[in-house]
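Only a single protein chain was left out; the remaining protein chains are all shown in position.
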Amino acid sequence: MTETSLPLRAVRRDKRRWLLIIGYSLLGLLIAMALFAPWVSPYDPNAQVMADRLLPPDSHHWFGTDGFGRDLLSRVIYGTRPTLLLVVFILILTVPVGMTVGIAAGYLGGWVERILMRITDIFLALPSLVIALAMVAVLGPSILNGALALALTSWPPFARQARAETQQLRRSDYLAAAKMQGIQGLPLMFGHLLPLCLPSAVVRAALSLGGIILSAAGLGFLGMGVQPPTAEWGSMVAEGGKVIFDQWWVAAAPGGAILLASLTFNFIGDGLRDRLDSRHDS
Amino acid sequence: MSTIRLEHLNVSHPQGYQLRQVVQDVSLTVEAGECFGLVGPSGCGKSSLLWVMAGLNPHWSGDMVLAGTHVQPGSSFTGQLRRDVQMVFQDPYASLHPRHRLRRTLAEPLKRLGFDNIDDRIAQGFEQVGLASTLIDRYPHQLSGGQRQRVAIVRALLLEPKIVLLDEPTSALDMSVQAEILNLLNQLKAQQQLTMVLVSHDPDVIDHMCDRSVTMQAGRITSLS
Partner (left out) sequence: MTANASPFIIADRLTIGHPEGRPLVDGISFEIGKERVALVGESGSGKSLTARSLMGLLAPSLSLNASQLSLAGNDLLHLKPSQWQSLRGGKVAMVMQDPKYALNPSKTIGWQVEEPLILHRKLSRRQRQEKVLAMLEAVGLVNPQQLIKRYPNQLSGGMGQRIMLAIALITDPEFLIADEPTSALDHAMRDQVLSLIQDLVAQRDMGLLLISHDLQQVADHCQRVMVMYQGQILDRLAARDLGQATHPYTRTLWACRPSLATKGKRLPTLDRAALEGYS
């Protein structure tokens, strides 16, 4: 008995699986760090020890210390909290709003669709960081305001995708069958259309989170996120920028964390998207 | 009085921003308890005509009476009329919602219309079509094509319709499975005195199933039998 070898596509399939495994593991790590920060951090993130300022990484301070003598490792660990909180807020704000707008537009058609899509286009055209800055300047810097600001410009892609999918599904037999059974309106939109639009929305959410984390860090970098002394990666990078040539670790530690978090969601999004595609193939 | 009466029916399909006429000046009647066939090549308009009778296509004109109700062009079916006319679709893979368990798919319309004893009705329906009751809580992708089509038949019959429309119900099935479904349809028709309109491109199926039939071509009726 002999076996054929199926090299190329099997390798791609394994890579897909590894992406998800790595992504989920990193996500688990981030969540654990956020939840157990008080127990995991070696020092109080806000404890200033002026005698120990700007120490390089060593056995006492694995990531070194910043300009106020605060332990960078602890600050990075505590910094997962505002980041993940922001991610959750944004998800709660963008995905439901976007999908509702998209499904309503695709299902109801006519004037409703045109109006909703024009509104979507307007928000799509807004530059996200500029609007975020403007909003935060008006409302005051905080996690919630930052999330609101970023969410305002993140929901349109979900709406467009949901609408396109809904339009395709409108021609399908199972929607015609539902109509025959007298099911229409809200029960049809949320009970029948929504479950079908959800998988691709999940993938899009995971993929866009990578970019959102960078935008959030950008807000923090510009001083528009959480206010000091709270540990937040973006503002930590800003502080570290002042001393970057001599004490590179002050910016590198939070910068690395931003990179890691962004990659985590990119891996998860990629892995999920490949998984979804393969299910469509079979 | 005929269960179905169509007079001078014209049907159009939206194509982009225009309407294309697909059925021209069709008149026919179907008596109670009869199986009536619409046969013809693809594109002849037979499915379009059926979808008008199902209330799924509002772009038609003419005179239509279904189960005693005079239907107005452009209006959607509501109330008793919606329950009186039910349809079995062609593709068993595409007519059951892939993310709903079968129980949910079957129970939802019954709940909305205020039926009682829903679980009993579903179990009875499954028994009538020869499906094991263990399948009620499965998803469509866990069933074979023939089994899915049986579920589609149960779904159509649960609302106790007077008219059952069948849009190429066996075209997507194997010969051997088609035989089972056709046997089942004949059995149900006899048991429940159903009035059926069957659309097919296969004249053999029509010959086997139907009491009377018409042949359609390019939107018109070309012969009756």
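When the chains are written out, they are named A and B in that same order, and each has its own residue count from 1.
Keep this in mind: a contact is a pair of C-beta atoms (placed from the backbone, for glycine too) under 8 Å apart; a residue touches a chain by one contact, two chains touch by 3 or more.
These figures come from a predicted structure and were not determined experimentally.
Enquirer: Among the options B:S27, B:Q80, B:N183 or B:S223, which residue touches the chain absent from this view?
Expert: B:N183
Enquirer: If the missing chain were put back, which residues of chain B would it touch?
Expert: Against the left-out chain, chain B lists 41-43, 144-145, 174-180, 182-183, 186, 201-205, 207-209.
One rule holds in what follows: only the chains that are shown with their structure count from here on.
Enquirer: How far is the middle of chain A from the middle of chain B, if each middle is the mean of its Cα atoms, in Å?
Expert: 47
Enquirer: Name, in rising order, each residue of chain B that touches chain A in their complex.
Expert: Chain B reaches chain A through residues 51, 54-56, 78, 82-83, 85-87, 89-91, 94-100, 108-109, 112-113, 152, 155, 159.
Enquirer: Along chain A, where are the residues that touch chain B in the complex?
Expert: Spelled out, the residues of chain A in touch with chain B are 172-174, 176-183, 187, 191-192, 195-196.
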